[in-house]
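Note that one protein chain is taken out, while the other chains of the complex remain in position.
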Amino acid sequence: MHHHTDPAMHKAIELCWSCRDTCQSLLFTYCLQHGHNAPDHVRIMVDCIEICQASADFMTRNSPLHAAVCRACAQVCDACANSCEAFDDPEMKSCAEICRRCAESCRKMAGGMSAAA
Amino acid sequence: MHHHTDPAMHKAIELCWSCRDTCQSLLFTYCLQHGHNAPDHVRIMVDCIEICQASADFMTRNSPLHAAVCRACAQVCDACANSCEAFDDPEMKSCAEICRRCAESCRKMAGGMSAAA
Amino acid sequence: MHHHTDPAMHKAIELCWSCRDTCQSLLFTYCLQHGHNAPDHVRIMVDCIEICQASADFMTRNSPLHAAVCRACAQVCDACANSCEAFDDPEMKSCAEICRRCAESCRKMAGGMSAAA
Partner (left out) sequence: MHHHTDPAMHKAIELCWSCRDTCQSLLFTYCLQHGHNAPDHVRIMVDCIEICQASADFMTRNSPLHAAVCRACAQVCDACANSCEAFDDPEMKSCAEICRRCAESCRKMAGGMSAAA
């Protein structure tokens, strides 16, 4: 079988995709329609979509360089969570929670690579 | 709620992601390791990964232009299925089957747009 | 040498990247800051970014399926041009013009594939 056997990485991949999907769906079918369209917010949502995808892809390819991308992803997801939490809106709070879980998971995947990082 | 309420499109999005994920995982953790690395095969797998993502994304954004992309996606998925079916290998046959289902689903999503296409 | 020898395709690739780059730069450093943030406009800009990339990538890989993607790209670029032209703003008019040129170029690249399309 070609699928990943490491359960931690498998879970991390799922969280990246879940975060990407949530951010993209929310941004284009909710945020823009509800006035959550400040440039900084739209941008961090798109940043989060892009780096979550890269992080998931590096792990799916079993790339030995995934830690570097997961580290960047954790940082971007945390910033996206901050942006979403600032809204007094349960949809946004829910997105923030997913971003936080993805950030935490990516930090773990990044940590295994280099103690010096 | 921001999620899609149309069940057909929701299912189509899932099939696109499933096809993308299967192709990417298979290509980088199986095909290349098992000599399934002819240029035409590698390329159609990457083609399929890229257009499935675009198709899923257009639908996730509820884009009125999703049909044009779904139409292209159906064509690419069929070609990818052909390439995978040519191998006498159950992993590849299984990938071909997922590509076929994605192609069929994308053709349906494209169908609403133009009878002439 | 590995680079493309067909000048028409080479030019088409350049136009796709130029269109993608213009749309992305404009969207995130101008549109959102100047109130050009209606959901339909932001979405078509992102649609255009994504399909221009796919179209350029299929051609760069010399994929025999590039015509299907170029056809979708032409349609999306035209819609993006329409959205940009609706603004009374020279920056947006300039973006529309680039989208039109990319659409025309992609239509030509799509035309070689199928007389029935």
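A few points about this structure:
By letter and in written order, the chains are A, B and C; residue numbering begins at 1 in each of them.
Please note the rule applied: a residue touches a chain if its C-beta (ideal position, glycine included) is under 8 Å from a C-beta of that chain, and two chains touch if they have at least 3 such contacts.
Being a predicted model, the structure only gives us computed values, none of them experimental.
Residues touching the missing chain, restricted to subunit A, are 43-44, 46-47, 50-51, 54, 57-58, 61-65, 68-69, 71-72, 75-76, 79, 117 (touch as defined at the top). The omitted chain makes contact with subunit B at the following residues, 28, 32-33, 37-39, 42-43, 46. Mapped onto subunit C, contacts with the missing chain fall at residues 1-4, 17, 21, 24-26, 28-30, 57, 60-62, 91.
By definition in this document, only the chains that are shown with their structure count from here on.
Contact analysis places B-C first among chain pairs (by count of C-beta pairs in contact).
If each chain is reduced to the centroid of its CA atoms, subunit A and subunit B end up 23 Å from each other. The centroid of the Cα atoms in subunit B and the matching centroid in subunit C are 22 Å apart. Annotation for subunit A: residues touching 2 or more other chains are 28.
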